[in-house]
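Note that this complex is displayed minus one protein chain, with the remaining chains in position.
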Amino acid sequence: MQITIKYFGQIVEVTHKTEETLEVSGNQIADVLNTLQTKYIKLKDLGFQIAQNQELVSLNTKISGAEIALLPPFAGG
Amino acid sequence: MQITIKYFGQIVEVTHKTEETLEVSGNQIADVLNTLQTKYIKLKDLGFQIAQNQELVSLNTKISGAEIALLPPFAGG
Amino acid sequence: MKSKNIKNVFKEGPISSEFIGNSIYKHQSKTSIGAHNIFLGQVRADVVNGKTVSAIEYTAYQDMANQKFHDIREATFNKFQLTCMHIYHSLGTVKAGEICLFVFVSAPHRKVVFKALEYVVEEIKAHVPVFGKEIFEDQSHQWKVNN
Partner (left out) sequence: MKSKNIKNVFKEGPISSEFIGNSIYKHQSKTSIGAHNIFLGQVRADVVNGKTVSAIEYTAYQDMANQKFHDIREATFNKFQLTCMHIYHSLGTVKAGEICLFVFVSAPHRKVVFKALEYVVEEIKAHVPVFGKEIFEDQSHQWKVNN
């Protein structure tokens, strides 16, 4: 499935881009993560949460096809 | 003893003055109160606390000669 | 008298939004501060028996009040790790919608400012001899009581 993935904060220092569309095989968020960690090995060193359609999700959440984002620790305020 | 007494807020509507010096016989705050309630009968209808030398005192506190004030309910802020 | 080194917290009339903005501005040079918390008391146009409050006329036992503000200030600095604190209270006439109390606390981190500000405001309401005459639109009045 084609998935649009957004990167923020420190994640961008690893991906060197803020957004891309990737082909992901599998149907869980864990599969997206595997694809990304293969492409960007240094992602394994960073802490982040994953959002799908602007809601935080867990690794066994089903991929819906909506936008996914990698969110490093929040620092608002 | 000559005591300076200050009046505030609603108390002034009964005393029609903000300050006066009175001769008080006795040695407790209760004696001051008696003197005042005799002079201003309507004081009995009002709620207030009594301060001596800028500290709240009770009826059996000894009169020190310092300034006394009748303080109606606080309304700061 | 106990009033040595005691600040005067009172200001004649309402506390303007410009004064508050300027007070915030002055804290921008204090770069150890990470969190400010501000309380503003504003005069409400309460309706009592069909009559609307148009203003409150504040008076105070000023010497004692400034002493109490000072004591509250000292107690607050002892209890909470604050960088600074400012308190201003109006005297005289403050119209409905205008501000009569401005309390401003600042600290490096946020958690302490919430606790400190509430403490200061509750102490002021309970212990400072300030009196408020609520003036209705027809010039009649009633005396305000804190709760």
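So that you can tell them apart, the chains are marked A, B and C in the order they are listed, and the count of residues begins at 1 in each.
In the analysis below, a contact is a pair of C-beta atoms (placed from the backbone, for glycine too) under 8 Å apart; a residue touches a chain by one contact, two chains touch by 3 or more.
Just so it is clear, the model here is predicted, and its values are computed rather than measured.
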* Considering the complete complex, which visible chains touch the unshown chain? -> A, C
* Structure fact -> In the full complex, subunit A touches the hidden chain through residues 6, 8-10, 51, 53-54, 69, 71-77
* Asked: Considering the entire assembly, which residues of subunit C contact the chain that has been omitted?
  -> 17-18, 20-22, 24-25, 27-45, 96-99, 106, 108, 110, 113-114, 117-118, 121, 125
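The criterion applied here is as follows: only the chains that are shown with their structure count from here on.
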* To do: Quick one: point me to the chain whose Cα centre is farthest from that of subunit C.
  => A
* Once you find the CA centre of subunit A and the CA centre of subunit B, what distance in Å lies between them? -> 73
* Structure fact -> For the pair subunit B and subunit C, the C-alpha centroid-to-centroid distance in angstrom is 26
* Go ahead and note the Å separation of the Cα centroids belonging to subunit A and subunit C. => 49
* Asked: In subunit A, which residues are in touch with two or more of the other chains?
  -> none
* **Interface hub residues of subunit C, defined as touching at least two other chains** => none
